[in-house]
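Excluded from the complex is one protein chain; the other protein chains are retained at their positions.
What follows is subunit A.
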Amino acid sequence: MPAKVVEKIVEVPAESKKDQGIIALLKELESEQFEKRKNKDSFGVEDAQNDVHPSIVTLGIQMNKGIIRGATARTMAMLACLRRVIDDYETPRDQTLIRHLPTSRYLSHQISFLTSARPMTGAMLPPAMGNSIRWLKTEISRINPDLSDDLAKRHLIDRIDAFIHEKFTAADAVIADIAQDYIDVEGSVVVTYSKSSIVQQVLLRAKELRKTFRVIVVDNRVTLEGRNLVHTLVEEDIEVEYVHTYALDHVLQDATVCLLGAQSVLADGSVCARAGTALTAAMAKRMNLPVIVCAEMVKFSDRVNIDQIVMNELGDPDALIPENWDTRFPEPGHLKGWQEQPNTMAVSLMYDVTPAELISSIICEHGSTCPTDVPGVTAIAAKRE
């Protein structure tokens, strides 16, 4: 009976109701973040322990403040820093490089600083960074022990350079070449969400091939990263339309293809990307547009996400609340002074997971694949390394 049900709900004490499910999880994350900040306003140099390399400290702070954003940029920046870390590394007198460098006493120590710098992820770095670090540690373990420290360091630095070239520069060029094929010589309308460096490269490649097409950049109010893409495209003389997510349905009417970037590709073929990507993909799929995700193999993860909270990142919640709030919204309702409200929380999640069913193709350096091929391709690529 409906009346009984209502009675039951009323009986539940307000306290326990508040702390269930996602809310409870978020509360936990928030308190964890509070712990991490240790009552300080921001993350800074003080958070680093003594032997964290200055370049890593800088990178950590840049990541924490959102100055360096995006999986590709962060991973490449991290590799550049690690290159310097290795260059500056000196083996303690009673140690050998192979045994000392990769351990928690040195390299892992640097990494854990980066992990702590990234706001709210649990104890994990995104797959692109994690995979790169795993690769570096394997490289270190493969060093010939007879090599002098200087030569070993030289070798590692060369290997890092080669890795950046192979996994990012060359891979991106291959992906751009494959993906540009989904843009017609004339008349294509590409819809993309926020800014992805690889999608930008695809569009520039298509332009280079003298294709005439239009780009619709869909953006969100919080990060406004799409504006960077618009800026680049306009400079390259590409026709651009810039909208926010609420206009998606309107602009999708004449789109022909949806190109998306990714933070990581999960083992079940779903894709973790800037929050809002899933919405864009769902809307594009609804119009039966091809939804194409461009991602380098280094972003492929062997994990699966069951919810969207773990491995996510918390952005600045104040970014959700417009600054000039009082003039634009004379009656702000519950959000005004939300920090003081005991039962209100504002959460700005940075990533979301696009389910595999919405994706027509994931393009990596091994060519176009279906989301269902991801585990197979990852396994084979790992075997070849």
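Quick note on the criterion: a residue touches a chain if its C-beta (ideal position, glycine included) is under 8 Å from a C-beta of that chain, and two chains touch if they have at least 3 such contacts; residues count from 1.
Here, contacts and distances are computed from a predicted model.
**Q** When you check the chain that is not on display against UniProt, which of "Integrator complex subunit 5", "Translation initiation factor eIF2B subunit alpha", "GPI-GlcNAc transferase complex" or "N-acetylglucosaminyl transferas-like protein component Gpi1" does it turn out to be?
**A** The record names the chain that does not appear here as "Translation initiation factor eIF2B subunit alpha".
**Q** Thinking of the whole complex, not just what is shown, which of A:223, A:312 or A:360 touches the missing chain?
**A** A:360
**Q** Among A:44, A:66 or A:290, which one is in touch with the chain left out?
**A** A:290
**Q** Residue-wise, where is subunit A in contact with the chain that is not depicted?
**A** 181-182, 184, 257, 290, 292, 360-361, 366-370, 372-373, 376-377, 380, 384
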